[in-house]
Structure formats: C-alpha cells, structure tokens
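All protein chains of the complex are present and in place, except for one that has been dropped.
Letters A and B mark the chains as written, and numbering starts fresh at 1 in each.
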Amino acid sequence: MSILLRVEKLTKIFTAGGIFGSKMRVVAVNGISFECREGEILGIIGESGSGKTTTMKTILKLYKPTRGKIYFRGRDIWTIPNKEYYRHVQGVFQDPYSSINPVYRVRHLFDNIFDNLLEDVSLDERHEILSEVLDRVQLKAEEVLYKYSYELSGGQLQRVLLAACLLVDPELIIADEPTSMIDASMRVTILNVMRSLREEEGKSIIFITHDIGQAFYICDRLLVMRKGKIVEEGSAEEVVFHPQHPYTKRLIADVPKLGKKLILRR
Amino acid sequence: MLLRAINLKGGYEIRSGFVKAVDGCSLTLSEGEILGIIGESGCGKTTLGKLLMGFTMPPLKLLSGKVLISDIDLYSYDLENRRRFWGSLISMVPQYSMNALNPTIKIKDFIYDFLKQHKRDITREEALEIASVRLKSLNLSPSVLDMYPFELSGGMKQRVVIMISSLLNPKILICDEPTSALDVSTQRVLLELLYNMVKLEKIVSSMIIISHDVAAISQICDTLYVMYAGKIVEKGPLDEVLEEPLHPYTKALISCVLTPEERIRRSRITGLKGAPPNLLNPPAHCRFAARCPLAFSKCKQAEPPLMRIGNREVACWLFNGDER
Partner (left out) sequence: MEGARGLMAEAIYALRSSPRLMIGVSIFSFYVMLAMIGPLLYPVDPRKPIFEHLQPPSPQHPLGTDVLGRDVFAQLIHGTYYSLKIGFMAAVIASILGIVIGGVGGYFGGVIDDLLTLITNIFLCVPTIALLVILAAYFRVRSEWIVILLLGITTWPSMARSIRSQILSLKVREFVDTAKLCGMSSLKILFREVLPNMLAYIVMYFILNIAIAIVSEAGLSAIGLGPTGIISLGMILRWAIVWEAVRYGAWWWFIPPGLSITLISLSLLMINDALDKLYNPRARTTR
C-alpha cells in the first residue's frame, strides 16, 4: 500500500501575549511523525489536551506548522492550492454546532461545496445527489436541508457534516470525534459507513477519538497521543491486546467492558 | 423499599400539544441499591428523573402517578413545599451541571451559599468543616475549596458538583449522564466515586444513574431499567439483563456497545435503523414495532404490558409473562 499522507517531525506551538508582555507558549504538538497509507483507517487516540485536534487542523492547512512538514502523495501540502487540496482531503470537526454557520440553513453548507469544489454539477442535479449522500448517513433530505443548525440535534448535525464529506468524495477524511453526539445504536451504522468507504471504495480515514472501543471497531492501525507526542503506534490488535507504554496500558484498562464490575483501585 | 414510583405519567406542554415524555413508568429502589436507566437520547430518561424528584417546573407537568420516598408522598405537597426535600431527601445532579458553577466565586463560597439556603444559622467555619470532611471521605483533596471552577479539570469539576449535591446527606442521589464528555480514565475515577458514596461510605442510601453509556454504568449498577419512547421496556438485575437481554431493543442497545474485545472486531454489527416515534402522537401499539426486526402482527395491534419473567419484567409480545 502506498503512502497517502506523511507527517514529518510536526511541531505546533501557540504563543500569546505581545512583544513587551511575557509570552505564553503552549506546545500543542511536539515533533510527531507518522503516515497514513492508502485504504486504511488510522486511529489517533488521546484524551483532551493530547494535541490530536491540533494535529488534525494542521493537516487540514488551518494552522501553519511551527516546524516540520506534511506531504500528501509526496507533495508538501503548502504547495498545493487550497481548492485542489480540499478536493482530496476533507475533515469533520468535533463540535457540530459550531461547525455549521448559524445564520444559514443547512443547505447553504452543501451549496458552498457545490459552488467551490464541485463546479461541474448543474443546479438541477444537486438535490438528487444530496438526497443520496444524506441517505447514506440515515438522514432524509427534507428533514434537514432547510433547517437551521440549532433546530437539529447534535447527532443529526454530525451526520450532516459526514454527508458533506461524502459529497466531496475525497481520498482522505480526517474526522475528529465524529460520532460523539450520535446515539449508540445509530453510531454503529455510521461507523459501518466509514468502514465501507474503506472496504468498497479504498478511501483512507484518520479517525480521531478518545473512545477506544470505537477505534478498535473500525481502525487498522492506532496511534496513541499524549501531551503532544505519540507514545505508542501499531496495529489495532497490538495496541489493544499488548500495549507497551504504561500510559496506553492504563488507558486500555480503564475502558469499561460490558458487565465487568468495577475493581476498586485503592 | 426506599423509593416507589407508581405509574408516572408526565411531559411537556408545548404549543402543538402535549409531549408525553414519560408514559406510565413505575420504579422501585431499595436501600443500598444503584439503579441504572439506559436508553437513547429523547426517550424520556431525564424527564423521569425530574418527575422522581418532584421537579415539575413548567413546561414540565405531572399528569398522574405517585412518588413515595420512605413514607413521604412527594406529590401530596405542592411544588413550593417540595423544594425542602431537594438536597436533603432526594438530590439530582443534572447533565452538564459541572459547567454551571459560577466562574467568579471560589468553590468554598459556593458551598457556603448552598448550605446556607438549607440551614440558615450555619457559620462559614461549620460549612467548610462539613465540606472538607466530605472531600476527605471521598478521597478528594480539600485544596479544591480554595480554587475557582476554571482551575479544575472537567472530571474534577464533575466530582466536586456530585460531592456538593451530597452535602446534605440525601437518601437518594440521581445523576443524569454523569460520565458524558469525560475521558475514560476520568470516567473510571468518577464511577469509583459514585460506587464509594453508596456502597462503602454510605453517604447516600441509594442512587439512580441515567445514562446512554451502557458499558460505563454497567460497572457499578445493581439493577438496570431500559427506557424506550417514554416507557420502561425491560427491567431486572444487571447481570441477567446483560447476559440475556429479552426485549429486542435491549438486545440492540447491548449489541451496539463497542468495547475493545476480539468479538467486536471480527463481526460487523448492525445498528438500529430509523428513529424513535414522535412523543406528541405515539402509536397505540408497541412503540418499538416500527424498528423491531422481530415484529409480528400483534405488535402493531396492541401495546404490550410489562410482564414478569423470573426476576425480570419485559414489555414485549414475544413473551408470555408468568403472571397476568
């Protein structure tokens, strides 16, 4: 399998404060390297503050890296024009309420995609295509397209955002906790959609989550991040069944298993 | 029996009608028991919790039913008089309440204000003494008293909020989605805390935990209630329900729990399609029929009652109960 995305010694430092005041430095991502291969689902696991969201936004060209390079199919992503890059790489952000502009109906998001990334689709075809992608995430076009974001539930919005990705049909989707607000019964259906994207269409997905159960269900490989660094990397089975790093060990041990009574640590 | 709720019906008065969020739920809770209520969002779990508290702020309304706590008939008092039971007899930690802490005052001032509302003549020192004793018994550092909410992590805030709601030694504590939005390790610590409060320290007699996360709460619950579209569709001892769920909805919910175990990786789990019915006009037959893979003609004709099967009760036409 060829390499789709390569991240090389990526560091992202946020600074705040002016020239005169003392500067606040936060090292969000600290010299990480990894790659995502074609046709694989790569899971990035970490707790809040581990730098996984910063990593995602840097890959999506929303943050400029402080140090390090990111290559998509061997090309430095900053040499690829935005429009071209976003046709191949798309993302779903963590907070669905803030991801959709509150002043427009949901349809506006899809129209933005048509207008800027899919210019060759005629106006008449749009509705039919939208119905198709929404159907894949178990939504009905007439139930969501003409609503405002605050009229929909978090779970519905997350599915809308995933549908937007499906519409663009990129080679790589980076999804940050894309199912956090979806009910467990529906969540499996959505994870199955992602699985079939890989199995049937050979797409790659970077799945960012703190839920090891979900990651284990769909991911081929897992990266475990902590405080801006990758502490463990390997196939999903390796990482879950034979964790090496103490942090990973604790993380896996803390995952609730159905019906296993809590053993008190004292 | 510490708490008995008999045939509770209630919901929300809105412009287009009445949303029957809770439609005939009965519940019993004994001394020392941790009871879990699971179900999808919008199935009425939170509303049931509020009705158990007697917290019927408009637009929420109780239509019929009774809540008996020890020998107190909660709804024989009006809303104003029910207030005095809140915090001291029954207490609730609402969802996201950790974000409701006032960011501008220190935790200790919040605790003092809170205790003062219930005990007029309490002094500052007494309040802080009570709080630090409680913190110690729950393995929390008393240093949080001197902190502002923003100095605490999400998990810590949640623990502090739960600690505060137990300060007046209520008999029953209701926690609504206590583990949502927490990392697994924080979640585990929180579950330990809840378990401690009931089973070891006996700070509260019994606890009701409302959650959509079956795996998390299954670690500490004794009894499990499954809610669907305003009704309780299955209840029973946790182990039995998990081992052999009877109701097709319970089966689906449990099969959708993703844990890092070999079996989930090999199989492709089928989720539940569709959405729960609109509670403005729920169907007159089994409410799960439209999504049920095992539905047959009877399911679309009449509503199944809760039928007793061994230690358990289930509302599904696939079963013929021992009684009735």
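In this section, contacts are C-beta pairs under 8 Å (C-beta built on N, C-alpha and C of every residue); 3 or more make two chains touch, one makes a residue touch a chain.
Predicted model, so just to flag it, every value in this text is computed and none were measured.
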Exercise for the section: List the displayed chains that the omitted chain touches in the full complex. Expected result: A
Practice task
Give the residue, chosen from A:33, A:116 or A:196, that touches the chain omitted from the document.
Solution key: A:116
Completion exercise
Per the whole complex, from A:42, A:70 or A:100 the residue touching the absent chain is A:100
Completion exercise
In the full complex, chain A touches the hidden chain through residues 57, 60-62, 82-83, 86-87, 90-91, 93-95, 98-104, 109, 112-113, 115-117, 150, 161, 164
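Methods note: only the chains that are shown with their structure count from here on.
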Problem - Inter-centroid spacing, chain B versus chain A (mean Cα positions, whole Å) - result: 31
Fill in the blank from the handout: In their shared complex, chain A is touched by residues of chain B numbered 40-42, 154, 183-188, 191-192, 195-196, 212-216, 218-220, 238-239, 242-243, 252-254, 256-261, 264-265, 268-274
Handout entry: chain A to chain B touching residues, read off their complex
Key = 47-48, 138, 153, 155, 183-192, 195, 210-214, 216-217, 236-237, 240, 250-252, 254-262, 264-265
